[in-house]
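The structure under discussion appears below in the form of structure tokens.
The complex appears here minus one protein chain, its other protein chains still in place.
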Amino acid sequence: MTTISNLANAVDALAIGRKCHDFIAELFPICRSITGNGLRETVGRVSKHIPLTIHEVPSGTQAFDWTVPREWNIRDAYVKNSRGERVIDFQRSNLHVVNYSVPVSAKMPLSELRQHLFCSPEYPDRIPYRTSYYRDTWGFCVSQRQMEGLEEGEYEVRIDSTLENGSLTYGEFLLPGTVEDEILISCHACHPSLCNDNLSGIAVATFLAKMLAGCQLRYSYRFLFIPGTIGSIAWLSLNERHLHRIKHGLVLSCIGDRGALSYKKSRRGDADIDRAARYVLRHSGHSYNITDFSPYGNDERQYCSPGFNLPVGRLSRTPDGQFPEYHTSADDLNFVDAAALGDSLSKCLAIFDVLENNRIFVNQNSKCEPQLGKRGLYRAFGGYGDSASQELAMLWVLNQSDGTNTLLDIAERSGLGFDVVRQAAIVLVEHGLLREHARELTRSALDPEMARS
Amino acid sequence: MTTISNLANAVDALAIGRKCHDFIAELFPICRSITGNGLRETVGRVSKHIPLTIHEVPSGTQAFDWTVPREWNIRDAYVKNSRGERVIDFQRSNLHVVNYSVPVSAKMPLSELRQHLFCSPEYPDRIPYRTSYYRDTWGFCVSQRQMEGLEEGEYEVRIDSTLENGSLTYGEFLLPGTVEDEILISCHACHPSLCNDNLSGIAVATFLAKMLAGCQLRYSYRFLFIPGTIGSIAWLSLNERHLHRIKHGLVLSCIGDRGALSYKKSRRGDADIDRAARYVLRHSGHSYNITDFSPYGNDERQYCSPGFNLPVGRLSRTPDGQFPEYHTSADDLNFVDAAALGDSLSKCLAIFDVLENNRIFVNQNSKCEPQLGKRGLYRAFGGYGDSASQELAMLWVLNQSDGTNTLLDIAERSGLGFDVVRQAAIVLVEHGLLREHARELTRSALDPEMARS
Partner (left out) sequence: MTTISNLANAVDALAIGRKCHDFIAELFPICRSITGNGLRETVGRVSKHIPLTIHEVPSGTQAFDWTVPREWNIRDAYVKNSRGERVIDFQRSNLHVVNYSVPVSAKMPLSELRQHLFCSPEYPDRIPYRTSYYRDTWGFCVSQRQMEGLEEGEYEVRIDSTLENGSLTYGEFLLPGTVEDEILISCHACHPSLCNDNLSGIAVATFLAKMLAGCQLRYSYRFLFIPGTIGSIAWLSLNERHLHRIKHGLVLSCIGDRGALSYKKSRRGDADIDRAARYVLRHSGHSYNITDFSPYGNDERQYCSPGFNLPVGRLSRTPDGQFPEYHTSADDLNFVDAAALGDSLSKCLAIFDVLENNRIFVNQNSKCEPQLGKRGLYRAFGGYGDSASQELAMLWVLNQSDGTNTLLDIAERSGLGFDVVRQAAIVLVEHGLLREHARELTRSALDPEMARS
């Protein structure tokens, strides 16, 4: 079995990015929502790549302050003009229907219809994306041009949807590592025909899971393919007593466009995931953005709610709301890019690689330096002004390994690369000069065993 | 009853500034000192606006390392030349006499007189202000031009003053709020005919008190009109066992000139008053200065002495010693400005408004977000890229209200205005989503009840 390090170093980002793009293209036509057959089908297609457990949470299930809503399904929807022509047609784009619209079958004049139409005047050719999950109403979304083309007269309006007791579907995949501590990867899978938001996250998560499945892992990796907001809330509610296992986490969203990578910190701001992501982005050689946590965005809102405060950050390229194609029909297959998808995936691997190897060691000869030379770890002849970076890295690791510093701490303090520092630690462990620190069980307050003590 | 918020938003700064200026003009002619009838009369005139308690502390009273001095009063003082002309005349300006001069009645040649004359060569037309509170001596202050005009000859010197057992006068006004915790507002009232230093402070404090008297207050507000140094020392000495009630404080001095507002931090440097003042000045839209504490200046020296270390800052416009008119006859009625006085007063209100409302709340649904939509707190249709700032503020308040963050913390972290954040908290409390944190009694070490425990 290979390691994440090997994967991260050898990954053909463009090739894997192309697979992601193909998968996005496959999923694009499906009309997803926070419940229903579109979501179920999407999760089903992911499960052809990785052995997902598919959960169905019944409508009416209580999840903290929320209730799992009735299941929404839609077969067809249109608006016909007086000549019987479909002037708005769900079959052409599932964005045309306000997501979660109640069924409707009626005739009405344009003036009444208008109250149910949404368009986006800044971009007159785009269909906007609107939802109404928790209020029984209906509507259509159209481009500004379409709107302007509607002539006065009587219209036939039909939405052939159902809103009935059923269930909320999500997919979960746990890759066990040598420890029970987990890294959570979460993506929302509820948006209809929108590519960057968030077929990109689904595709990258799927192929990440597929690659990691062939790896020797320290951490366990938990992948979630869930509807936004209600999905993470339901999952948190069902899994509350296991949350102490989550040591790091990433929400993946809007991760396929051509913009620079953008990392949004966890609410903690200095969690290991925050530092690992910063390290990888800083050393990527590309421009990047790092932003502080804010309680607006994707499911990190729930993971980072104050009662959980999980160390979960978010990786995006151009974040939600910051690209003009966002939540419009312009977020299409051309807007996402194979190279960008592959780059996002390889940066995830690089971040996990840091986390897997970011351990604390203890110098076994903490009083003075150990004699590296007698172990063949030091250049033969003294007096040189330069020290090879490997020797320097060994000295840094020995000096800082007092049981408080991680290898990432040492890399950042020394200015040496994480890999160089890590390699030095490996050599020192081999020679008995370093020992891994007995793992501190940083169980959260949620841990029932902690609560007892 | 109105609130400070309403006051702060509705105040007609120029109108109130004009009242301040009028009051300064009324008080200007009085010859004040650290004791005596001038101080008594000044405090008396303040008491026509607000129901002051007037205290008289007898000469000889011990106050820590200090002793309340004998009371000084003066009726007249002059220097006559050989032709009997008053060449220096107390009736023209009370600055002409060194404050606290012992009585004198003598004839002497110019050479001897000169040893008792003070002038300010940099500003040849100004009379400087000098004091000699704790050393029995006498002197006259004159402009450089006056000094140069003195011809050789015999002079008659007379200071008709008394220095006898009496008392030190100060005025105190407590406005009770719903809690016993206090905000202290202190100004020195001992300087003779000098406007910015510190009739400005007296006037602003008087009208602040008058306005707050009509308000619904959480904190109690304590106003002190005291002679500088010995006054605050005497007050601290007499009130030592109640000092734990002072949660915030402001010294008002030199607050009427046309310069930018200047806040000097408390010795603690990060007290709530320091942060509230910084917030208000930063968001004022005007230039401002914030300086670190130093043990030189006004009565904050005593409030912030290490044995008390009270959270008391100082609000000024151009601080003492930093304007050339300082402690000279040029600090007159033209040097202070109605608009500046009104602006200073309104900034005090704004600071108090922040303090009154800067509370800690606890999210009652800390695990995941509560469902705002079902309470009518969220826009009807989802999918928009922007969130209204009110929604965003609710999410921030919910996310950060874990029992450690104040509303000001949240405003600063989110970049949202304090008012927006506060309004969000009010709405959330109304919907049962937020509860005020049980007030931590931050009693100081001076609290006898704390000392017992």
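Each chain gets a letter, A and B, in the order it is written, and its residues are counted from 1.
One rule holds for everything that comes next: contacts are C-beta pairs under 8 Å (C-beta built on N, C-alpha and C of every residue); 3 or more make two chains touch, one makes a residue touch a chain.
Here the structure is a predicted model, which is why all the values come from computation and not from measurement.
Listed residues B:R126, B:H188 or B:H327: the one in touch with the omitted chain is B:H327. Of the listed residues B:W72, B:F90 or B:Y129, the one in contact with the hidden chain in the full complex is B:Y129. Summarising the interface, chain A meets the missing chain with residues 363, 365-371, 373-374, 380-387, 392, 395-396, 398-402, 413-414.
What chain B contributes to its contact with the hidden chain is residues 63-66, 98-99, 118, 128-135, 137, 139, 229, 232-233, 236-237, 240, 267, 292, 294-296, 301-302, 304-309, 320-321, 326-327.
Heads up, the rule we're going with is that only the chains that are shown with their structure count from here on.
Chain A and chain B have CA centres that are 54 Å apart.
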